[in-house]
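In this view, the complex is presented without one of its protein chains, the others remaining in place.
Showing subunit A:
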Amino acid sequence: MEYVVITFLCLGILLYFLLGGADFGAGIIELFTSANNRSKTRKTMYQAIGPVWEANHMWLIIAIVILFVGFPRIYTTMSVYLHIPLLIMLIGIIARGTAFVFRHYDAIKDDMHWLYNRIFRYSSFITPLFLGIIAGSLISGHIDTKANDFSSAYIYSWLNWFSVSVGLFTVALCGFLAAIYLIGETTEAYDKRRFIKKAEYMNIAAVVFGAMVFIAAQLDNIPLTDWVFKNPVGLSAIVLASLSLILLWYLLIKGKTQVLRILAGFQVTMILLAISYAHFPNFIRLKNGDAISLFETIGPEKTIYSLGMALLLGSILILPFLGYLFYKFQKKEE
């Protein structure tokens, strides 16, 4: 059963990254869209993510519930030492979710929209930034459970070049996912070209920030290059990601939107796999060189058994329903 639980945890994180990430990305794209195209982008985006955004964000809840039920020490270590970035991320989630809904459902269109739009765009940027910072901090080895002053316990645990680079890299990936996704959501040639341009920029940004991540890791003595290039799985994942990138750009010219989405998702999955496979099942690396591993901190057997059963049963109920939701709102209105 522990494998079932861990699989669901990984799946939850991955799907949140892909689906929730594309959601955030849509806001990032809007942030970087020139003022005269914004309202069109907004409309396309609303049609694309309106029906599914709430469901997309459930993956975060699933992951967090699995963590606090099944791996309480991981959950509490994160909560204590990454309190501040978690808090900022939560503020981002609150601001973004409410602004998105408010601006759509406000019965009167006036100056308030100026405010909703601002809040939506900036929080779409900040939330994935801090999500990335949190993810980076978990593996950066800056979390110091023995620290006895405020800054080293609660600030430097996440405020370092590596974590911030991972944060920026995450933002770029989200934007990239969203741009690819939006290409298929519009029928106008002009808009299609706009989103393709955005995908290009985001791709370049991702490469730049990706390089930054590696440099920061090198300076910080984080064995990232070893994890990625000295591990067969890591290496093949990176090779596959690069190859698929070439294919992706080829298909982009051909305009095969559905395959494009799958490829973009595949790429991000491969990147996550490359970064995390080598140190799996270690989930948090600590300053003193120790690590908190999934297997060592897993909860008592009965808990894991019931958690696994709940997840399996839940997915039998959820997946068909969710699949139908995506299917139903995929089809364009003629």
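We adopt the following convention: a contact is a pair of C-beta atoms (placed from the backbone, for glycine too) under 8 Å apart; a residue touches a chain by one contact, two chains touch by 3 or more; residues count from 1.
Here is the rule we use: contacts and distances are computed from a predicted model.
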{"item": "Omitted chain (choose from \"Putative transcriptional regulator\", \"Cell division topological specificity factor\", \"NitT/TauT family transport system ATP-binding protein\" or \"Cytochrome ubiquinol oxidase subunit I\") - UniProt protein name", "value": "\"Cytochrome ubiquinol oxidase subunit I\""}
{"item": "Selected residue (touches chain absent from view) among A:Ala26, A:Met45 or A:Leu60", "value": "A:Leu60"}
{"item": "Which of A:Ile91, A:Ile215 or A:Leu251 contacts the chain that the document leaves out", "value": "A:Ile91"}
{"item": "Positions on subunit A where the hidden chain makes contact", "value": "50-52, 54-55, 57-58, 60-62, 64-66, 68-70, 72-73, 75-76, 78-80, 83, 86-87, 90-91, 93-95, 97-98, 100-102, 104-108, 150, 153-154, 299-300, 302-303, 306-307, 310-311, 313-314, 317-318, 321-322, 325, 328-329"}
